[in-house]
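Note that one protein chain is taken out, while the other chains of the complex remain in position.
Chain IDs A and B follow the sequence of writing; residue 1 opens each chain.
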Amino acid sequence: MKQAGGWLWRLSLANMLFLYGPIAVLILFSFNASRLSATWQGWSLHWYRALWANQALLYAAANSLWVATVSTLLALLLGVGLAVGLEGLPGRRQRQIEQALLLPLVIPEVMMGVSLLLFFVLVQMPLSLTTVIFGHSLFNVPVVMIIVRARLRKLDPRLLEVAADLGASYWDALWHVTIPLLKPAILGAALMAFTISLDDFIVTYFTAGPGATTLPLKVYSMIKSGMSPEINALSALFVIVSMGLIGLSLLLQRR
Amino acid sequence: MVEQSTSIDITSLVKRHGATLAVDHVSLTVQHGEFFSLLGPSGAGKTSVLRMIAGFETPDEGTIRIDGRSMEAVPPNRRPVNLVFQSYALFPHLTVAENVAFGPKMQGVPRGEIMSRVRVALDMVKLSSKEERLPAQLSGGEQQRVALARALVNRPAVLLLDEPLSALDQQLRQEMQVELKSIQERAGCTFVCVTHHQEEALTMSDRVAVMHQGRVLQIGSPQDLYESPTSAFVARFIGVSNELRGIVRRIDGDRAVVQSPDLPGEVQIVLPDHPTLKEGSAVTVLLRPERLRLSVVAQGLSGEQSLAASVDKVLYSGSDRRYMVRLGERVVWNVRVPNDESGRNGFVRGDAVYVCWQISDAVVLTE
Partner (left out) sequence: MKIASPAGWAVSSGRAVSWWLLGPGLFWMGLLFFVPLCLVVVISFAGRGTYGGIVWSFSLTNYLDLLHPLYARILGQSILLAAGTTLLCLIMGFPLAYYIARAAPGRQGIWLLLVMIPFWTNFLVRTYAWMFILRTEGLLNTVLLKLGLIATPIELLYSDTAVVIGLVYGYLPFMVLPLFVALERVDRTLVEAAWDLYATRWAVFWRIILPLARPGVMAGCLLVFIPSLGAFLTPDLLGGARSMMLGNLIQHEFLVARDWPLGAVISCVLMLFVVGMMGWSLRIAKPLSQREHES
């Protein structure tokens, strides 16, 4: 359909512009010297420096990193176990459990946040960074599971048979053969989970206790108190870090 | 102590896949230090038998004993058996040396001893120089040797090989046939090999079991199988065989006279003495191509039987000539004649000849 080529291409380009435009604009204007955000007044790193000086912000960033690290490690432990353990079940069961475990990624986050809040209150667990970590693990575990399982399916099943033939017990084979071969996928999954945790807002919003501010929560309160190019700068950083980590994760998954 | 003298003892092994019998009451014994092959077309059940010996599949019925011990409920990682896979299945993330060291490591062999064992194993397969390479950096033949070394380093009572030479090209295959045999002699353990190449099985093995549709048809030395097949399938599967079917007309002392519907008129063939032949029995006569002689004279030499035929095709292949001679509308035989004297046996297409053979050379199969 050569005739359609022209406008199809243009529409697609327009779509891509739509997707990347706002982010690009945001990043661009984070370097804007003027406080009146929309008019360009020249290059400046002023807002980035302001970020660095903002104690509360740095504290929130530290919290975010802590939450992301712990929830990622937790998700790796549980998620890899699930990914490998599922292989021992019959096909139908595998699919059923997989689909059930994908639910946290599909349902609206508000529901998860609210139900977690309810749960913690009812078991009388005080809200804190720990509850945030628990909440994050709910979507990190499925993410790890999906990524690792995708890689697991591509492994040669004969390798495990050979390992058994050579005297390896189930655990030996797991440790010496399966896990080493899954390493790129595990790393990729870790990066993915880490980024998702850094970026999360809604579940964090409902499960964070006082003083348990993470970076997205801080950004939210900054937005609510008024627009400022500082937010642009912070957003720009967020975007670049996220994209970088995700890019790395995808590269690892492709290995 | 009789049981101790056999390496593997399989009794009435059965394996079902759904409604079909993949392995149908297979029984066989393998002696210590033997090179034993399971030969048959694909689907014959031979790989299933191998995997049951290794422990990756459990038999539905029957027992497997290795060195006298029953293998029932013994998982594969505790059997004195190692398997070399058709695809080699080398661990891609480990070097050659690490691959070979895997078995001893899993069995808790002390470090120092592992290293020396690995070196000995790699020496045996002549791959000592490639210790630090990764499998992806090796050729097919080299990968196979690593797989062999990885299995042999554990000093198993039995080494199982699943189509070991099928992934190699023709030239390499011929070399490896000899190589494998000498490795086996050096290692001194029992080898059980699964293959569908009859030439391979005959070259390397001390004894061969021919399998078809889950059953063992015949077990014997390569010579036994070639010279005295007990079924048409074995005769056809191993080497080339010429067949003739007929009914026994009468029995004259130690000879039987057979009439064949495939030959024009009532031609009589004399058969060697056979215990169960009676008048009216249906028989199949088998003859190997190299046991046949072409002659222009109708009367054979003493002890020979001869039949009239005409030459259909001549195939020249270096050391010998193959003649396709037609005895009847549906019967064409292969005759192999060595090219030792020029001029002699130089028949051409269309020539009328007589096919002759020593009566005692014929193999008789009763239905």
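Methods note: a residue touches a chain if its C-beta (ideal position, glycine included) is under 8 Å from a C-beta of that chain, and two chains touch if they have at least 3 such contacts.
As the structure is a prediction and not an experimental result, all values here were calculated from the model.
Annotation: of A:57, A:129 or A:219, A:219 touches the absent chain (contact as defined above).
The omitted chain makes contact with chain A at the following residues, 1, 3-4, 8-9, 11-12, 15-16, 18-20, 22-23, 25-26, 29, 36-39, 77-79, 81-82, 84-89, 97, 101, 103-104, 106-112, 114-119, 122, 134-135, 137-138, 141-142, 145, 152-153, 155, 157, 160-161, 164, 169-171, 178, 195-196, 198-199, 201-202, 206, 216, 219-220, 223, 227, 231-232, 235, 238-239, 242-243, 246-247, 250.
The criterion applied here is as follows: only the chains that are shown with their structure count from here on.
With centres defined as mean CA coordinates, chain B is found 59 Å away from chain A.
Against chain A, the residues of chain B that register as touching in their complex are 54-56, 75-78, 81-83, 85, 87, 89, 91-93, 102-103, 105-107, 150-151, 154. Chain A meets chain B in the complex at residues 156, 158-159, 161-169, 172, 176-177, 180-181.
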